[in-house]
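Note that one protein chain of the assembly has been removed; the remaining protein chains are unaltered in position.
Labels run A, B, C and D following the written order; every chain starts at residue 1.
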Amino acid sequence: MYKIISESEDKNKIKIINIDKNDLIEFMEDYKSKGYYLSSITGVDMQDHLEVIYHIHNYDTHEYIEVKILTTDDKVPSLTKLWKAAKGDEREQYDLMGIIFEGHENLRRIVLPDEWVGHPLRKSYDLKKVQYINMDSEGKEHVSYNENEGW
Amino acid sequence: MKNGDLGIKTTTIEKALEWGSANSLWPLTMGLACCAIEMMATQAADLDIARFGSEIFRNSPRQSDLMIVAGTTTKRMAPRVKRVYEEMPYPKYVIAMGVCVIQGGPYVDGYSVVMGVDKVVPVDVYIPGCPPSPQALTYGIMTLQKKIKHETDR
Amino acid sequence: MAHYTELNIGPIHPAVHGILKFKVKLQEEIIEDVEITLGFLHRNAEKICELNYYADNMVYFDRMDYIDAMNMELGYLTAVEKLMDMEVPERAQWIRMIMAELNRLAARLVGLGAFGLDMGMLTPFFHCFIEREKIQKIFVEASGGRQEVNYMSIGGVYQDFNDQIINDIREFLKEFKPYLEDIYGMFMHSEIFWQRNDGIGILEPDVALDYGVTGPLLRGSGIAYDVRKDAPYLFYDKVNFNIPISHKKDNMGRFILKVEEMRQSIRIIEQSIDKIPDGPYFNNKAKKSMMLRLKGDGEVFSRVESENGEFGVYVRGNGTFKPWRVHVRSPAFKNISVVPVMAKGMMIADLIVIIGSVDTVIGEIDR
Amino acid sequence: MVATVKEIEIPKKPVPILGSLRTMGIVGKYMFKKPITTQYPEEKGEIPERFRYRIFLAPEACIGCTLCEQICPNHSIKMEKWDFKREDTEKLTIETAHGERTNLQNKRHIYPDVNFGTCTVCRQCEEICPTDAIYLTHEFENSRTRNSFTYSPEELTKQEQDVIK
Partner (left out) sequence: MNLLTRIHEWFSFLGNPASYAIGYLLETLFIIMFVGISFIALIYIFRKYMARIQRRIGPNRVGKFGLLQLIADALKLIGKESILPEGRDDLAYKIAPLIIMIATLVSFIILPFGDLTYFGSLTITHSKITLILLFGILSILPIGEILGGMSTRSNYALIGTMRAVAKDVSFEVPMLISALAIVMISSRSFVTGNAIVGGFNLSTIVTDQIIPYGIIEPVGLIVFFISMIARASYTPYDLAESDSELITGYTTEYSGMRFGLFYIGLFGMIYLGSFFISILYLAGSNGPVTTDLGFIYLFIKTDILVLIAFLIWVSLPRIRIDKFVNLGWKYLLPLSVINLVYAGFFILYIR
């Protein structure tokens, strides 16, 4: 049985439930059976740890719930088995935030090319190190730090 | 000038061809982002761009003369823009529409936007604005027509 | 071993409404598989938002769903104002509501016109843009911008409505109603339009929910979910309007539903334009010299109904002038992910219509 | 809650050929209506008063407060030194949104320098300017064949045709 660490409310009166990341799957399975659907996944970089925030939504009772988990090793369990909506969201958060969703079968970058170095939404990402993208004749994209090798 | 006849003739033909290509700029339907909607509005009834002979928006780069880069060119898109540009036959012209394609626009701080499409393809006319109003785009096309006819150097 | 033709639709293709790549596996003309590649318009708005002041970020939200700029601004502002505990004067809220609905009309008109073009109907596009131009003129009169308006600001709106704008809106609505019926008729009377849409792109409700689809796509599958009804913001609980739903689940149902929503938008504007009270249009706490010094603390998730569905904005502040994290729940991102499900087993021509029916805006998907 | 859910009515399928003829009728009807096109270069159409495009500067009113530089979302505005001779402008009275202001000074002699190649015309600078020195106008005919859009403070005070780049 999952354990709720604490409950609070955000400024829009949405209930926030803090849970441990090992309880996530169990918690979400319970809520899925109650008729909740995944709405969005947000990763927040708190510099010493990552927060992953799931917004789930019940279309019948009009209830929005924010589920928050913490992770220090960038790894959280994937929800793709529960909701297909998680597929795209998790890929996006992996791409931009570097959260590794364990159990996602196709965890590739989605908006940036595969060779891109770093995860841009991390606070530690250095915007001054500019990366350039080029494409070869077969349509594969290559990333380099050299300005002359791409745009 | 004794053998100048030929020269006059060729310039006349060149002039005629220039006149032709200036007055029949078929743009490529290449909307990248927000400016594409304003490009469509220029095509639409209110500011009918067909009056200048740019009526037919061709879908194939092979048949178009003018590439209006309408919208932010990202780094991923830049090689593709380049490729489309190379697919177009000469004489070809490029209009950079909107500040995103001029110098990066609102996304200058970012990591994935090309700071100016002129790094990717040679640009003939720059139209500032975010997005430029249809009038501004029409004015830009008129500037391009003048440029083709060597009438302006703005 | 079956022989497949691989067709790359996009990134630059007239049918994809922007830049998006569909890699289609075809067996003759039947679609076996669709693979979507995103990211050609990834403009890192979320990152830039973290680097800027709260008031600056409006610019980037305008350019997300670029044909529905007002609703994007509204999504951000409802979040930020909650974060700052700022109250918005009533007049400003009514003005916002009118502008949001007007922009919804404008966005739908672009969608309709492009939908016609997808099927080779040339004319509705022009009529749609004639009407859209009128809306844009109202926007210019109010805010100065045509498309990326930047009209709303933290604590109110930048400029007040004057009598001329209200008159113009009334006049526009009067002309628009019969025109909309004409445009609707152009589509609906044609039996070829029916052939192309009836029973095409069927989306079952459980699939839609599973994929997190919202907006007309979800309502077209028979689930009455609209943020304006679900969690009313502004004054949507003070005006009468219907949330149309359709149990037809296909393109046709969605098309009729979208037009019906436009009629409801007209109804909302008509009601709210009479209800605008006098008073300030701006909260003095956010007056212009204060724009840089607005602080936010805590976290908030706020959602509005944009053209494509539920547009959510998550903002986390850490007590400084700049947000710590801004995340956008993009409706079109979810909507586009069902295209492979809807298109499977259909023909290549149907895929184009389905994409047109989903009506994606790439700026919002890639951000 | 006033919003109600209503199922849409699906109209009847049109009769083949007759339906198409009806569509053609609606479309063809507009042939007899007047075109609404504005003939742009000759007639500009009516441009509403609040329409904004290019930034202008009223140098007498600028006090060099750098607020515009700070608010600009993409750093299009940089402050630049310019020896503008303020003759008797210290006594000038300027009407602003906050009432009248007198004794305007620009002690550091810095004025905004706008890069119009990145300016998104978002109007935040006009909004924040305490003395309304920076303002946006209808001037939109400023396409160039060169990528040089940085307007010095002096050029910001001039009309578009006088600024030759």
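Here is the rule we go by: contacts are C-beta pairs under 8 Å (C-beta built on N, C-alpha and C of every residue); 3 or more make two chains touch, one makes a residue touch a chain.
Quick caveat, the model's predicted, so the values are computed rather than measured.
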item: Shown chains that the omitted chain touches within the full complex; value: B, C, D
item: Residue of C:Met186, C:Ala208, C:Ile243 or C:Val300 in touch with the missing chain, whole complex considered; value: C:Met186
item: Touching residues on subunit D - with respect to the absent chain; value: 17, 20, 23-24, 26-28, 30-31, 33-37, 39
item: Interface residues of subunit B (partner: the chain not displayed); value: 16-17, 19-21, 23-24, 44-45, 48, 50-53, 55, 58-60, 62-63, 65, 87, 89-91
item: Residue ranges of subunit C at the interface with the undisplayed chain; value: 5-8, 13-15, 26, 29, 116-123, 126-127, 130, 186, 190, 192-193, 195-196, 347-350, 352
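By definition in this document, only the chains that are shown with their structure count from here on.
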item: Between B-D and C-D, the pair joined by more C-beta contacts; value: C-D
item: Rounded Å distance between subunit B and subunit D, as computed from the means of their C-alpha atoms; value: 23
item: Approximate Å spacing (C-alpha centroids) for the pair subunit A, subunit D; value: 38
item: Touching two or more other chains - residues of subunit B; value: 45-46, 76, 80, 106-107, 109-112, 130, 133
item: Of all residues in subunit C, the ones touching two or more other chains; value: 39, 42, 44, 47, 59-60, 127, 130, 148
item: Overall pattern in which the protein chains touch one another (line/ring/star/complete/other); value: other
item: Subunit D residues within the subunit B interface of the complex; value: 35-41, 44-45, 53, 73-75, 115-122, 140-147, 149, 164-165
item: Interface residues, subunit B side, partner subunit D - complex; value: 45-48, 51, 96, 99, 102-109, 116, 118, 123-130, 132-133, 135-136, 138-140, 142-143, 147, 152-154
item: Contact footprint of subunit C on subunit B as seen in their complex; value: 29-34, 36-38, 40-41, 44-46, 59, 71-72, 74, 76-77, 80, 84, 106-107, 109-113, 130-131, 133
